[in-house]
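Contents: one structure, followed by commentary.
Only one protein chain is missing; all other protein chains are in place.
For chain A:
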């Protein structure tokens, strides 16, 4: 029975339990629900949860664990094959899937399938839409047969266990229904459990991602010296081996582009925020603020296109050969400047809306105090509001910086692909994120250092942005306490 059907049956059992439990609760008090501890629906929900909850949890665990068990018992059969074990295993599952499909399409009987030989199997299966990469070896066939047996047994056991659990626990819950049973409390507990489970999933996946980053980074450092990675000044991956994978040019590109982006975004964003919160009339603010927030909603790939198609050529017309200034600083449309300017535009709404909130949090009494002493509005902003809001604004800038560092699409389209340590902002350079993309999009072998380096790059970025974020949050929090 397939998973879909199992789930459907379990849900049907749960629905049945709901109806029965509700009816049983009502009939126990002759239809007068005032004598029940909880409203009748709670009895229904409680029974349905008993029926469906544990059964579905067991099903999920089973589905997660079965592949591991199968793999462990099949893998020893193919160890003597002199190819990569992971590739052989994928052949095995493919072959097993092909045989199953042939049976399902009526090309083989179950009896015939058990007695198959390796010769000509590839051609037979291709008739049923399964294309195998190479001829089937007897070892692989045997492993595939073993795989099918275990899978089949597992599927049967899984159906029986899950549905049995649903029916058994459902019956138990029905038996428990009585006027004094605190169904409402038990539903409450189930809801609490669901909330905790959701929180655990969120935290668990985060931890999982970080752990996978760490393990793969360690694996990479086993293949490539950490010192060469961290302090190397050339980035020249070659998939044939013998690559130089120094992160410094990439970090330089990242920081350079982020710096230009912040130089654009921080002054403009901050001044816009000051205008909006201190000077703008209420009606202006009412439409200008949402406009800025729309800007924040534009997908970064659109900014990337803008960089590639508009800003790059525009800069070429000014700084490129034959351009308006008559200088030859720029060789092509993609450059640090192109990506930095566009990323700065992307960050303006981010900076301005955070700063606006922070400036608005400065109490009106500060403004009144300053204006009451005969200060002008700009003196008030400069001498009182900005100093009071400064820690918060620094926090906002750091958050913007961590976004700039993690930005990918604008860089891929706007900055070029050359890893370079150079001061000229009109040169093409590239960043850590862009190189992660390019290291993983080729048909690289995922266990080579050239692909694994992506994890080390990701880890580096993660550490940098984590530090920035923690620092920013710490500053913002300190600032918040000031007026409380």
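The rule is simple: a contact is a pair of C-beta atoms (placed from the backbone, for glycine too) under 8 Å apart; a residue touches a chain by one contact, two chains touch by 3 or more; residues count from 1.
Everything below uses one rule, namely that contacts and distances are computed from a predicted model.
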| item | value |
| --- | --- |
| Absent chain [UniProt protein name; select from "Sarcosine oxidase subunit delta", "Phosphate ABC transporter ATP-binding protein (PhoT family)", "GMC family oxidoreductase" or "Ferredoxin"] | "Phosphate ABC transporter ATP-binding protein (PhoT family)" |
| Residue in contact with the excluded chain [from A:19, A:298, A:373 or A:463] | A:373 |
| Residue, one of A:88, A:384 or A:432, that touches the chain absent here | A:384 |
| In chain A, positions touching the absent partner | 281-282, 363, 365-376, 379, 383-384, 387-388, 482 |
